[in-house]
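Removed: one protein chain of the complex. Kept in place: all other protein chains.
Let's turn to chain A:
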Amino acid sequence: MGSMVDKLVEYGRDVRKSVSKLCSRYYLLQAIQVAQVLATALIFYRVCMFVADNESPVVVILSGSMLPGMRRGDIMFLWNSNAPLRTGDIVVYEIPGREVPIIHRVIRVHARGIESEQIMTKGDNNFVDDAPLYDGRDLLSRDFLVGRAVGSIPYAGYLTILLNESGVVKYAIVGALVLLSFFLD
């Protein structure tokens, strides 16, 4: 029995030696730090999703239809509450079959109660309301809403727009990061 424990301890020492030869503690520490940062970001996002009762609690503005309030690249925070919808609220809605959700302002509310609320929306910078975007529906019900905008940070989402829309910028940033990691270590 005793000899088996000794053998196991010996084996453990061998493994430890070979691991410490393969990768230094410095690299291990770096990998753990990167994993920690990623895990923290993921936990933060998941907590936001839970608190805001919303699958995308943060959205980036892509178009200018809500100018001058919302500019391209601004970040909006969304919240889902059971409070009645009001005119003037800014909502994000998603029509099945359309790829990009739309963020516009409520200009009409018809309600028999919260469950049966029906709304018409319009972009502040548009001349006409959103009826042509509703794919034949007269009004939108709550089922189509992703969330209600409650706050914003200007330009904070511009990097994601650059990364998504410009291949040159995307590869330049990724390339620069790779080069940096090679040359600065």
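The working rule: contacts are C-beta pairs under 8 Å (C-beta built on N, C-alpha and C of every residue); 3 or more make two chains touch, one makes a residue touch a chain; residues count from 1.
We adopt the following convention: contacts and distances are computed from a predicted model.
**Q** UniProt names the one chain left off this complex as which of "CST complex subunit STN1", "Signal peptidase complex subunit 3", "TBC1 domain family member 15" or "Chromosome transmission fidelity protein 18 homolog"?
**A** "Signal peptidase complex subunit 3"
**Q** If the hidden chain were put back, which of A:I95, A:L139 or A:L162 would touch it?
**A** Only one listed residue reaches the unshown chain, and that is A:L139.
**Q** Need a quick check: the contact residues on chain A for the chain that isn't drawn.
**A** 68-69, 86-88, 90, 105, 107-112, 118, 120, 124, 128-129, 131-132, 138-139, 149-154, 180, 184-185
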